[in-house]
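Apart from one protein chain that is not included, each protein chain of the complex appears where it belongs.
So, subunit A:
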Amino acid sequence: MTEGGSSTVAEAQRILTEPAVGARRPSTVARSVSVVAVLVVACGLSLVVGSYPIPLSDVLSAIVSPGTGAVDTIVRHVRIPRTISGLLAGSALGVAGAVMQGLTRNPLAGPGILGINAGASLAVVTAIALGVTTAGGYLWFAFAGAGAAALLVYVLGSLGRGGATPVKLALAGAALSAMVGSMTTVVTLLDAATLDQYRFWAVGSLTRSGADAAAAVGPFLAIGFVLAVAVGGSLNTLALGEDVARSLGTRLVVVRVFAASSVLLLAGAATVIAGPVAFVGLAVPHIARILAGPDYRWIMPLSALLGPALLLLADVAGRLLVQPEQLQVGIVTGLAGGPFFLYLVRRRKVAQL
């Protein structure tokens, strides 16, 4: 895939010049429509399913004409925030994963691989230990931690001959994750109260944050999405190899900075909303690729739809599996995501990025 040659360049030029939407095969459009339908169903289930039994009609009337009483309170203050958290975190993780895979040309990339999740988690645990309790407070710690981790990984990965290759970045990310992970353990073990809270921070959940957190991360998510869209075309050329991309006029440094900033903002925001959620960022871009082919201008929007659909379905399953308790969404994605990802790897040659 990565070697040059005139046919590859011609193919690249075709992808680059082809309009993103109009010229796709109808089946891709049809598939996209069904992805939208799946997302709508997932949102519907997320609003209807819960341990307090509420019939669909009551849910609808609570949304359309909010009143008082337990039903309306639950829909307004439990179900809707939970669904919005799933939408925001899911789309952020899906797009962040897609950008990450495109940027590093690594099929196993996700926000986790550059140590971003680990950095954000350490920062948040530190914040808890320091007594920060609001989402607005966690937010800055999470971004700072994610950014510091990404920067460190980039510096480590750039050392030596050849600059920042995908492999070196991934290795640096794995090493940093291990180190930062043990520092997180140290902080939690030193303080029993932090450990008790971190028990809930270490697993992703959609019930954690309310409207204030969504409002706080909103602008960052928006910038992250815009940056991701902006680099979509360039990720296509980058997929042909750095030399080809450069010869096609792609400004690699700009693309890298944009893409990395996008991942940082999206993954950081998702961590603030839901905490660490495994496998969504990793698996969603692969499903998008199966549905729409290798064009990142399709993979991105599809990932933005598939991410929340998957996350919300996982959350609904978590509400049903162990009633009256509930499994946090991070546990469900962890349990279901592993085998699912293995299936993907076996089914498709995902290495062909």
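Here is the rule we go by: a residue touches a chain if its C-beta (ideal position, glycine included) is under 8 Å from a C-beta of that chain, and two chains touch if they have at least 3 such contacts; residues count from 1.
The criterion applied here is as follows: contacts and distances are computed from a predicted model.
This complex has a chain not shown, and the name its UniProt record holds, of "Na+/H+ antiporter subunit E", "ATP synthase subunit a", "Iron complex transport system substrate-binding protein" or "Cytochrome P450", is "Iron complex transport system substrate-binding protein". For the chain missing from the display, the contacting residue among A:Gly173, A:Gly275, A:Pro308 or A:Gly337 is A:Gly275, taking the whole complex into account. Listed residues A:Ile74, A:Ile116, A:Ala314 or A:Val332: the one in touch with the omitted chain is A:Ile74.
Among A:Arg31, A:Arg105, A:Lys168 or A:Arg319, only A:Arg319 touches the chain left out of the display. Residue-level contact of subunit A with the missing chain is found at 50-52, 68-70, 73-74, 76-78, 128, 192-193, 196-201, 203, 205, 207-210, 275, 319, 324-326, 328.
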